[in-house]
Structures are given as C-alpha cells and as structure tokens.
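Left out: one protein chain. Kept in place: all the others.
Order of writing sets the labels: A, B and C. Residues in every chain begin at 1.
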Amino acid sequence: MAGNSFGEIFRFTTWGESHGPSIGCVVDGTPPLIDITEEEIQVYLDARKPGQNRFTTQRQEADLVKIVSGVFEGKTTGTPIGLLIENTDQRSKDYGDIAKKFRPGHADYTYWEKYGIRDYRGGGRSSARETAMRVAAGAIARKVLDTQIEGGVQIRGALVQMGPHKIDRTRWDWGEVNNNPFWCPDPIAAKEWETYLDSARKAGSSLGAVIEVVASNVPVGLGDPVYDKLDADLAKAMMSINAVKGVEIGDGFGTAAYSGEENADEIRMVDGKPHFTSNHAGGILGGISSGQDIVVRFAIKPTSSILQTRKTVTTDGEEAEIFTKGRHDPCVGIRGVPVGEAMMALTLADHWLRHKAQNR
Amino acid sequence: MAGNSFGEIFRFTTWGESHGPSIGCVVDGTPPLIDITEEEIQVYLDARKPGQNRFTTQRQEADLVKIVSGVFEGKTTGTPIGLLIENTDQRSKDYGDIAKKFRPGHADYTYWEKYGIRDYRGGGRSSARETAMRVAAGAIARKVLDTQIEGGVQIRGALVQMGPHKIDRTRWDWGEVNNNPFWCPDPIAAKEWETYLDSARKAGSSLGAVIEVVASNVPVGLGDPVYDKLDADLAKAMMSINAVKGVEIGDGFGTAAYSGEENADEIRMVDGKPHFTSNHAGGILGGISSGQDIVVRFAIKPTSSILQTRKTVTTDGEEAEIFTKGRHDPCVGIRGVPVGEAMMALTLADHWLRHKAQNR
Amino acid sequence: MAGNSFGEIFRFTTWGESHGPSIGCVVDGTPPLIDITEEEIQVYLDARKPGQNRFTTQRQEADLVKIVSGVFEGKTTGTPIGLLIENTDQRSKDYGDIAKKFRPGHADYTYWEKYGIRDYRGGGRSSARETAMRVAAGAIARKVLDTQIEGGVQIRGALVQMGPHKIDRTRWDWGEVNNNPFWCPDPIAAKEWETYLDSARKAGSSLGAVIEVVASNVPVGLGDPVYDKLDADLAKAMMSINAVKGVEIGDGFGTAAYSGEENADEIRMVDGKPHFTSNHAGGILGGISSGQDIVVRFAIKPTSSILQTRKTVTTDGEEAEIFTKGRHDPCVGIRGVPVGEAMMALTLADHWLRHKAQNR
Partner (left out) sequence: MAGNSFGEIFRFTTWGESHGPSIGCVVDGTPPLIDITEEEIQVYLDARKPGQNRFTTQRQEADLVKIVSGVFEGKTTGTPIGLLIENTDQRSKDYGDIAKKFRPGHADYTYWEKYGIRDYRGGGRSSARETAMRVAAGAIARKVLDTQIEGGVQIRGALVQMGPHKIDRTRWDWGEVNNNPFWCPDPIAAKEWETYLDSARKAGSSLGAVIEVVASNVPVGLGDPVYDKLDADLAKAMMSINAVKGVEIGDGFGTAAYSGEENADEIRMVDGKPHFTSNHAGGILGGISSGQDIVVRFAIKPTSSILQTRKTVTTDGEEAEIFTKGRHDPCVGIRGVPVGEAMMALTLADHWLRHKAQNR
C-alpha cells in the first residue's frame, strides 16, 4: 500500500533509484507454465532505451535485464518473478547545484517536504529511470495475455501530438511507427516534427506530447465496477507515469461537446455477433471492456530540465537561479510510448486474472 | 478488491441498485472523536438530489440518509460507519423494452456479457444512483480533513463547459456557482447555457460537460509515488464516476503544447516560505501535493438515454430499435459536480491518513 | 484496510454495534448466477441464534436477515450483496456501571485507550453480536463453493473440549452433533458436559472450550504461498473471532512432540490417484490444500462476564469493583461453532476464487 506496487492479482512492485547500483522489480501473480526468456523482455527494454538518437537523452544504459527468480527451465512457476537491471551509467559528477536547489517542474520540492530527505543524484526515485522496470514487467504481462487469450492481445502505441502539432489521423499508418524516431504513425508529420524538435533542442527548450495506446482483441468483460472500472484503472496507470497531466478514453474530452445522438455507439449484428458501428467510447462501457479496441490517450508535459535559467529557491530558503546542465530528453514524451504500452498490458493482465476469478 | 471499495486507509464500500429497496455504504477507517450528524451529510446529498429543477431528472428521491453505526453520542468511534438511504421512488413500470434491448452508450451490453445477468430496472448497479453514496461518504471525508488539518480544506466544484460552450475564465466568480442551476462560475455563460440546454432538452437530445474541482489549503506531502501518486489516485477517482471519459490535472492536455519554460512553475520566497509564481501543475509535483490549489477537470459524455430512436440489438441477438422514455437528465454533468467534489474529498482524506502513517 | 473487511477477491465488510438499530455486511466478489435466498442464509443464523436453551445468553434476537442488493430474481448478479439484520432486543437498561468501569477480560480498556471513546452499551462493536454477519456471509460463501466445486464442499464443526473435559475421539459421530445443545460429537461427553456446565452456570462462573472445524472435498491447490498460505489465512480467520486464543491445523501443537517419521504423512496410489495414509498435516502442505480434509481447531477462553465480583479501574483512574449482571453465555464457545464454520467457508471461498484467477 505504500505506493510502489501496481495491480491486485497480477501485481508488480518496483524499487531502485536512477543513481543507485541497480533497479528491479518483483512480479507476483503470474500464472505458471508460461514460456518467458530474458530476450523477450529485452526487446521492449531496447525500444525504451535512452541514447538511441539525438532526440533522446544521451545517458548510455545497456539496460540488460536478468530474471533472478520465478522462472525455471524457461517457464514461469507461479512464484514471484524477480527482475534486475544494473545501472551502468552512474557518471560521477558534481550534484552540488541541484542538491540544494529545487528544479522547477520537478519533484524536488515535494519530495523534500514530504520525506525531509532526497536522493538528489538525478532525481533518485522520481526519475523516469524507474519506468524501465514498468516496461520489463509489461513484457511479462503481454505474455500472460497472449498465452491465455485466444488470438493474443495486440498493444500498440503512437505519438499523436508533439508540442502543438497533431498528426493528421486520416494518414494513420501503424506501419510507419517504426520508420521514424518518434513513434509517429503519420509520415508527413514525422518529417515536420524532426525539424521542429531539432530547433527546440538547439534552443535549450523542450516540448510536450500526446501519446495514444490501443489494445486490440481484448475480450468483453474486463473491469470491476464501480471503483475498479477498467477505464478508472487505466487512468490511474497512465497518470502514474512521470510527467503525465491528462488521460482520456475513446473520444475523451471531445465527448463533452457531443450531443447524445453523436456520442452513443449504435449496435448491429455482424456475423451473428453484436458489433458497434463506431467507437467513441474507446472500447469501454460502464467500466467494462466491450470487445472493441481499447483506446487511451495521455498528455506528457515538456521536460522540466531545460538549458535556460529559471527562478527557484534552495533547501535553506534562499532565492536562487538554476540552470540544469545534463543529458535530457528534449521531448520526454517520445520515450513514454513503450511505457504507456506497458501500463496498458499490466492493467489488462491484472483485470484478465480478476475476471477469471469471478467467472461463473 | 472486487471493485466496490475505494481508498486504502479511509476506505468506503457501496452497495445497492437504482431500483432495490435501499442503497448504502460502509466507511471504514474514520478516526474517532469527530463530530458528525446526519444533517451535515444531508446538506451534500441535497445538493446532488435529482428533481430540483427542469434541468435534472424528474425522479423524486428524498435521499434521506441514516447513520446506522460507527457514531455514538454524535461522535465517530473509529468503528465502521454504516450509511443507509431508502429508495422511495421505485416507480413500477414496464421495463419490457429495455429488459431485452441494450441501450446504446449504456453499460447494458457489457454487464450482460460479463455477468450473464442484469438488473434491467433502470440501470441497476450501473445507475448514477450509486453516486449518492459517494456524496454521503464524501461528507465524512470532508469532516476528517476539516478536523485534522489546520484551517480545513476547501473543496469546490464548477461546471466549466456545457456542450461545446466553455465559460470565460476571466469572469470566474465562485460566488456565482450557487446562483444558477448549473454550478456555473460565469454568470453570463450560465444565462446562455439555460437557453441552450432548454433547446437540447426539448429536442430530446442531451449534452456533455466539463467539471472542474479545486481543493485549497491541502498540505504539502500528500501522495505515494510511484503508483499511488496523488494525481494517479485522483484520475482513478474521477474516471470511476459514471460517464466520465477524461481527466486532467492543472493545465492537463494543454501542457502538451507548452514549451518547457512555459510549463514549469517557478518558485520564490514569500513570507519566508516557498511560493510558486504560477500553477500549471495543478498543485501536484511528482505525484505529491505541493501546497498549491489542487485542480482537477473531468469530461462527462452526454446522457445516453435520449428521446430519439437508436439502433441496437437484443439479448437474443436480434437487431432492434430503441427509444428510451423516462425521466433523464438532459446534461448529467450538472449533477456530477457534487460527486466530483466528493471524490476529491475521499481521495484527499485517504492520502491524508496515509501520510500520517508514514510521518517521521 | 481499516480492519472490518476479510478476504481479497471474495471480500466481506461488516458494520454495526450490539445496541445500534441494525447490523449489516457487504459481500463483494460473489460470482454471478448463483441461486440464493434469504431462507438459505437464515438456516445458519438460526443455528447461531442466542436464547435457544439455558446454555446460551437469554438475549432474544429474531436475527432475520434481509438481502438488500446484489441478488435479482433469486440469483446473484456479481454486484455487491448487502445483508441487513435489525436489532430487536435493545433492552433499555442502566449502563451506568459498565459505562465507567473496564470489565476485566473484555475489550473495554483497549477500545477506550485506542479510540478515546467507546460505545459502552453491551460491548458495541466488540460484542459477539458482530459474528451474526460472519455467519450470514458464510452462507453465501458455502453457496459459492457448492456451486463451483464438483460435489460441493462439506464444512462441519464440533465442540471437542469444554473446560478441561475433552471428548473421546474414538466415539466421534457427526450424527450426534445436532442431538445435544453443545455441538458435541461424543454423546457420552455431551451428557457429562450438561451437568458440568449447569454447575458452572449456577456458580455464576463460565467455561472455555475448543472447537474443531473440518472441511471435506476441498480441491488440491488452494492457498498462496508464502504469506497467504491457506493455513495462515485460516489462522487469521479463526483468531479474529471474539475470545479465541489459539489456533492449530491438523495435529497442531501435538506435532512438536512427534518425531519426523511419526509426523510426515506417507503417500500411496489408490484408485489411480495419490492418497495420503494419514492426515497429521490437517490437509495443508506448504500452505496449499492437499485434497485431504482440512482440519482446524481453536480455543475459546471462558466468557469474561461472570456473576462474581472482580477488581478493575474506571475511566477516571479510580480503583473499583465490578459485578456484571446480564444475560451471558456460560460457555460462549458453544455459539462459536457456526461462526468457525462460517470463517472456514469464507476463507475457502476467497482462496477458491484466487486459485481460479491464476489457473493456467
């Protein structure tokens, strides 16, 4: 309950700071007899890894994951899965400046006030480094879904807005997502973003973004009204990611401007089964998955560490200015895509197991 | 864990359907020796009560709350508080039509598929009637906050958008909120909305809305990173309310379009204490309250029950048309304001107790 | 988490005090489509009901249970089941004496110190009256087990020791349990206990007891090592019953005196399936059910309210003597039998649902 676990039946707990010796997690509740290898987890970690191009932080982390328990002879045993990643890039540097000054937009001030102590080396626990373990745990969640649900569950993410620039949704092509460094499904937007982000980076500034994650082939029936609705848990999952400031399901805030007849998705019979003729609801009705694609979007604020001087105060109550040198992502939202996918997988895996429990 | 409880230490569990004999809840974890009366709870229920003007459903419910345990001689005893409301308006009517047909936009289809059975009398458990118990529990949460936090915590809500029409935030006046039936803080917008909603109502249509809830005087330090961040739990709280499709904190989705220097709130010393010069963050940094106003907004889709014919299917797999007569809210978002306030109070009260637990 | 809930997936929460208007509970997580009626629950409440003979308290309670939600047209709907019992025997009396004095052996002192307030009317929340709701919830748990497990699960309890007098286990006959007011499976012991308890009652004294609860036809595989082992959760379940001071599984404390070869149950093949040749383990190995009978015993201390003068102190810190008049059970253990059975059913139902969740 102290805040570092997520999920009820499929439950993972993370530990570790950005500049400690290692980070890790325990994934409890994985059903037994699922094939899983370090290589399968590594694929997702590699997608999130920093330092892959000029648009992400130049911190170099191998992010090599080790499975240290819960898997025997290549299969899960039903016991807790321990995962470990050594931190290799703990560059020794002078933290003197940020040790004393609260970086605006960061968690420095609130951690200091809440705990009275703060690991000031690069964010400590509040660093986005923690999200590596979400991605690793998410890889196991995907295996659970793919093994237990016929046809598997496909989970894909994309960047749909960078700064004020949105994609043109008519050009959406999932195949393009891996053709550019931004997870952008619109190839023309991707080109424009490149120029745009380069200029922000050179100006020492940073940009926000909006990410969309879509899960396909999710069975009808996941979600536990009225407080653990699937959308409620997805909202929590996404909002728990660093720098996220908003979450919406389906047409989200757009529905506020709809009329009742525009909004509600009608139903017809197709191939002998109920079929919705639209998906404004984003695949969730009354907090329960409807069998349509689950569609979640979330907004990530611009990186707070920028190469510009900002006004702040110190732990001693002195006014000060701060200039955060370092290796920062000009648009941290980019690396949020695999994290959003992981949180989708983790939420669905938990609700899948919950659903099985209460099956007739 | 089965979905009908919210909170960890200050935890409430609701039960009851829209057309059962009564609805109720248990509030567990309330500290002892807090003065509380049925009248104090009733105030908030009266604010949410249907049938008060032509803009809300004409269902007539007295919504009289009874405290049946946990309070002795006017004070909480630390034992579970039981609350009960009799359902008085269980109008006997022919449910034949909606008993068989899935109402588009409603939870009928997903409940049917998940559970294989559905209380078809007006929504059953998925009805917004359940939110009455959130408001009642929320009244107790407010007492906890006001009793234990010096100066109390002020929680206020407002409707900031009806259909596509937003308020003019420069005209925001909290004093206006109770001067119109919409909880609208902008008196000019309120006038316009009246005409607008009347025409939607007469057309048998419905409208969406956006609600903003603000909590003032919240202490620094509430929230448990990295999964039970205050904003993550608020997102879950608001998304769990019927018909909500999006949640944002502070400037929310707007931050995606900001640059880093526009977004991060700078800090100065004022009266010897750190003071943020802006509040784009909505009072939460790194998942922990910063002492500024907590600002949450959420979007409510238009009421799905409208006086227009819609395409659907039946439980027997037949295509059909449905026309939902009845006493519906043309803009259900209006009555969502006290519910949003209650969820804010409930989330804060839980995190306040969690914070106390881990105090040095 | 505040203490008034039990179970994780099949989870119930109770509320109410001995002298409030009513007591109740919410049972959350019941699978849908299970037939259940008030009459089926009432059977178990009647077995626990006080005032049935001279060996139990003469408080007269009809203990009539009402289902107020979660059941529609005779079947569970998967939504929370609300249960209510009105308190009919709230005899108005002068509580002056016990309002101020802490009754030795009772929870008066600790509630007072913990909460700073106490509902002094007959124990309030700490009264055994609360166990009526355990029995009611237990009836639903039995239905879950009997509906979902082939052949059903049989749960039976017996009193195996009254005061220092144990039954002769060679005379054990489950058929005798309902032939005497003590749930005693040994007819000769039952006769002797009658005389013995009568004399204790007349002397204004009280007696302790040991109860044994046995569950048959429990599937292999229930229990979640290493902290939510089935025996660990049963120990918690039984120890949570009022006045219980010890719990053991299988041969329990007796195993301490065994040698390794005496203790471990050997295995043979019988009818093509593994079969244990003895059951010292009480049906649980490594915290997981083995398919054998689950055997749990627990000790109940003598009723603390006796017709003898006892030394105590007052809420004002004065030394005093106390003589607790009233309608007390001379051996409260007797009425503990149906409560123990209920806690067994509730624990097994929860672990059954947990087991289903993690099935391959």
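Everything below uses one rule, namely that contacts are C-beta pairs under 8 Å (C-beta built on N, C-alpha and C of every residue); 3 or more make two chains touch, one makes a residue touch a chain.
Note that this is a predicted model, so its numbers are computed, not measured.
Participant: Of the chains you can see, which ones touch the chain that is left out?
Facilitator: Taken over the complete structure, the missing chain's partners among displayed chains are A, B, C.
Participant: Consider the whole complex, including the chain that is not shown, and state which of C:F10, C:F102, C:W193 or C:W352 touches that chain.
Facilitator: In the complete complex, the chain left out is touched by residue C:F102.
Participant: Who touches the missing chain here, C:D28, C:D63 or C:E130?
Facilitator: Considering the complete complex, C:E130 is the one touching the chain left out.
Participant: Would you mind spotting which of C:I306, C:I334 or C:A349 touches the chain that isn't drawn?
Facilitator: The one listed residue touching the chain not shown is C:I306.
Participant: Which listed residue (C:D63, C:D233 or C:E341) would be found touching the missing chain in the intact complex?
Facilitator: Result: among the candidates, C:D233 touches the missing chain.
Participant: Residues on chain C that touch the omitted chain in the whole complex?
Facilitator: 1-6, 8-9, 14, 102, 104-107, 109-111, 113-114, 116, 125-126, 130, 161, 163-164, 200, 205-210, 220-221, 223-229, 231-240, 242, 244-269, 272-274, 277, 280-282, 284-291, 299-306, 308, 310-313, 317-319, 333, 354-355, 358, 360
Participant: Hey, which chain B residues sit against the chain that's not shown?
Facilitator: Here the touching residues of chain B are 1, 8-9, 29, 31-33, 78-79, 225, 353-354, 356-360.
Participant: On chain A, what residues meet the omitted chain?
Facilitator: Those residues of chain A that touch the unshown chain are 1-5, 8-11, 13-17, 20-24, 26, 28-29, 32-33, 68-70, 72, 75, 77-82, 114-119, 124-125.
Throughout what follows, only the chains that are shown with their structure count from here on.
Participant: For chain A superposed on chain C via Cα atoms, how large is the rotation, as a multiple of 5°?
Facilitator: Resulting rotation angle: about 180 degrees.
Participant: If I average the Cα coordinates per chain and compare with the overall Cα mean, which chain comes out closest?
Facilitator: Minimum centroid-to-centroid distance belongs to B.
Participant: For chain B versus chain C, what separation do you get between their C-alpha means, in angstrom?
Facilitator: That gives a centre separation of 39 Å.
Participant: Between chain A and chain C, tell me the centre distance in angstrom, where each centre is the average of that chain's C-alpha atoms.
Facilitator: 46
Participant: Would you kindly tell me how far, in whole Å, the mean C-alpha position of chain B lies from that of chain A?
Facilitator: Spacing between the chain centres: roughly 26 Å.
Participant: Which chain B residues reach two or more other chains?
Facilitator: Only 1-5, 8-9, 14, 114, 116, 125 qualify.
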